[in-house]
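For reference, the structure I am asking about is given below.
Here the complex is missing one protein chain, while the rest keep their positions.
Let's look at chain A:
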Amino acid sequence: LPRPPPSAGGSGPVVPCGRRAYAPPAERKRFYQNVSISQGEGGFEINLDHRKLKTPQAKLFTVPSEALAIAVATEWDSQKDTIKFYTMHLTTLCNTALDNPTQRNKTQLIRAAVKFLETDTVCYRVEEPPALAELQKNEWDPVVAWAEKRYNVTIGSSTSILGPNIPASTKETFVSHLASYNMWALQGIEFVITQLKSLILSMSLIDRHITVEKAVLLSRLEEEYQIRRWGNVEWAHDYDLCELRARTAAGTLFVHLCSESSTVKHKLLQD
């Protein structure tokens, strides 16, 4: 049974010529005609023609949410002549959740997520140029204030190179809040945090306080400032912007679809 190559974040020594020895090709010819979904014992499965999709570690690809399965199937079905794995963010997230290649448990994931708070982008301020400092204050202060109010914590911001001093109680609050998410959702949350380089922006996004576009803008605030000053380079700036938006959107959608409450589903089916 053919299986997709591992996602690009896989392990392997770096060969001097620049290409990793065990890295799979980033693209592959499309080898299936039809993509469909079926419901199995463990959840929803993806079928490529008559073959069942497997994870890089050869486990059966099953997801808990039908909507997520549909979105993954759409990713596979929208591939044209070649399968571009690097564009299939939801599939990659599911593979990560199923295989857990970094072998982290819930506690370790939460710890990694909350650790980001110490170097959270929106708390880490510059003093100059004054225009940028002002921009950071105007754009980031409100979202920090939102987080402080929403979670009843003290966060603050800092211009020191050491970053903000986050009280232990604040960290504990976030730890216990994140503990309420299941393992799949947590993988998604940690992914979004590493993309946005900010726990606060990620929570703001997950709590639907801001949109993905806004979160990405706030995450890239300094870049946007420099672009406005020095000009935009499409093949670098827009390229990175689109990629960050895609990954952040995928992560956010993944979290929401994996933590959907049954009451919402019930309402959807009621009609």
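In this section, a residue touches a chain if its C-beta (ideal position, glycine included) is under 8 Å from a C-beta of that chain, and two chains touch if they have at least 3 such contacts; residues count from 1.
The rule we apply is simple: contacts and distances are computed from a predicted model.
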{"item": "Listed names \"Ubiquitin-like-conjugating enzyme ATG10\", \"Small ribosomal subunit protein mS29\", \"Protein FMC1 homolog\" or \"WD repeat-containing protein WRAP73\", with the criterion being the UniProt name of the chain not displayed", "value": "\"Protein FMC1 homolog\""}
{"item": "Residue, one of A:Arg28, A:Lys52 or A:Lys84, that touches the chain absent here", "value": "A:Lys84"}
{"item": "Hidden partner chain, touching residue among A:Lys54, A:Arg125 or A:His256", "value": "A:His256"}
{"item": "Residues in chain A touching the chain absent from view", "value": "36-37, 66-67, 70-71, 73-74, 77-78, 84, 87, 89-90, 208-214, 234-235, 238-239, 242-243, 245-246, 249-250, 252-253, 256-257, 264, 267-271"}
